[in-house]
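I'd like to ask some things about the structure below.
Complex shown without one protein chain; remaining protein chains in place.
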Amino acid sequence: MFDISEETINESELRKNTRDPACGGFVCFEGWVRDHNQGKDVQKLAYEAYPKLAIKEGNRIIAEAMEKFTINKAICTHRVGMLEIGDMAVWVGVSAAHRDAAFQACRYILDEVKSRVPIWKNETWTDGESGWVEQE
Amino acid sequence: MFDISEETINESELRKNTRDPACGGFVCFEGWVRDHNQGKDVQKLAYEAYPKLAIKEGNRIIAEAMEKFTINKAICTHRVGMLEIGDMAVWVGVSAAHRDAAFQACRYILDEVKSRVPIWKNETWTDGESGWVEQE
Amino acid sequence: MKNITILFFGKLKETWKTSELKQTTQAHTIEELYVELLKLCDEEPHKASIKVAINDEFVAWDSAISDHDTIAFLPPASGG
Partner (left out) sequence: MKNITILFFGKLKETWKTSELKQTTQAHTIEELYVELLKLCDEEPHKASIKVAINDEFVAWDSAISDHDTIAFLPPASGG
């Protein structure tokens, strides 16, 4: 399941919903707001989403991952709104019988979400300027 | 840091020590005892280690990962002794500025630990028999 | 004539200086609508990188526009 959240990402809840000890393996990724990006000092940032389309596209990606890889559960949540340095921006977790599938699916979901889900990052730098961030 | 543990793996403690929100990304892997393996129904299992050599070799692997990949922190703990179905057998966590390095290092540490660290699995199957498990 | 709603996201909000437009258009496709909209902005955006949606679904540039549609122009995603 894919979701966007305007509140702090509740990763212990997400972990509880994704982990499945009957499975054998669990891989998760957490992405945090760094204090620098593309050579600039970041003070804070905002993620803007096109919510309905973001949730549809995110769930399409999860469905693709379930299809492509032999996995049991996959969950991804992306934060939107104003974030401070150190806040969690994205969380991806996958449970699977084998580690290969768990790693590959987690990576696939993260990469596809970053490139396809309509969410945009607007950084405010320490010099007071702000701007929309192009993909790295 | 690599360690072996005769007690339940305290993953919240390990996460706390590995995660570093200044880093940008965190990847972790959890491996649990499954109720089946290589076509047999598993009731429980025991991991036996050569402790001194296991800790040396595990820390060598962590050092290699720090060298090979641009990562900030890497921790791995492997459980030894008697484990029940659903118990955590191994935990690997990596923090890094970029997701690529975090995924690759986590995978590297897991694969190398499984193949190089002197730990052996003895399974007890539901038919009452038990035996040493060869690598998959 | 069709009455439509146009949504701009990310840096395209700056290009068109708005996030939402209510518009009456004769355009048959998003392609034609885009050409109309170019008159409203000072600097032409990099069209090849823009994705378009109708009523909350990604569609092709040559998709037909219907009365009361919501058309969205999306710059490349930069989440994660």
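Chains: A, B and C, in written order; residue numbering restarts at 1 for each.
Convention: a contact is a pair of C-beta atoms (placed from the backbone, for glycine too) under 8 Å apart; a residue touches a chain by one contact, two chains touch by 3 or more.
All values reported here derive from a predicted model rather than from experimental measurement.
Participant: Could you list, sorted by label, every displayed chain in contact with the chain left out?
Facilitator: In the entire complex, chains touched by the missing one are B.
Participant: In the complete assembly, which of B:Val42, B:Ala97 or B:Ile119 touches the absent chain?
Facilitator: Only one of B:Val42, B:Ala97 or B:Ile119 touches the chain omitted from view, namely B:Ile119.
Participant: Spell out the interface residues on subunit B facing the chain that's missing from view.
Facilitator: Interface with the chain not displayed, on the subunit B side: 31, 47-50, 52-53, 56-57, 78, 89-90, 110, 113-122, 131-135.
Just so we're on the same page, only the chains that are shown with their structure count from here on.
Participant: Multi-chain contacts in subunit A: which residues touch at least two other chains?
Facilitator: In subunit A, the residues touching two or more other chains are 31, 110.
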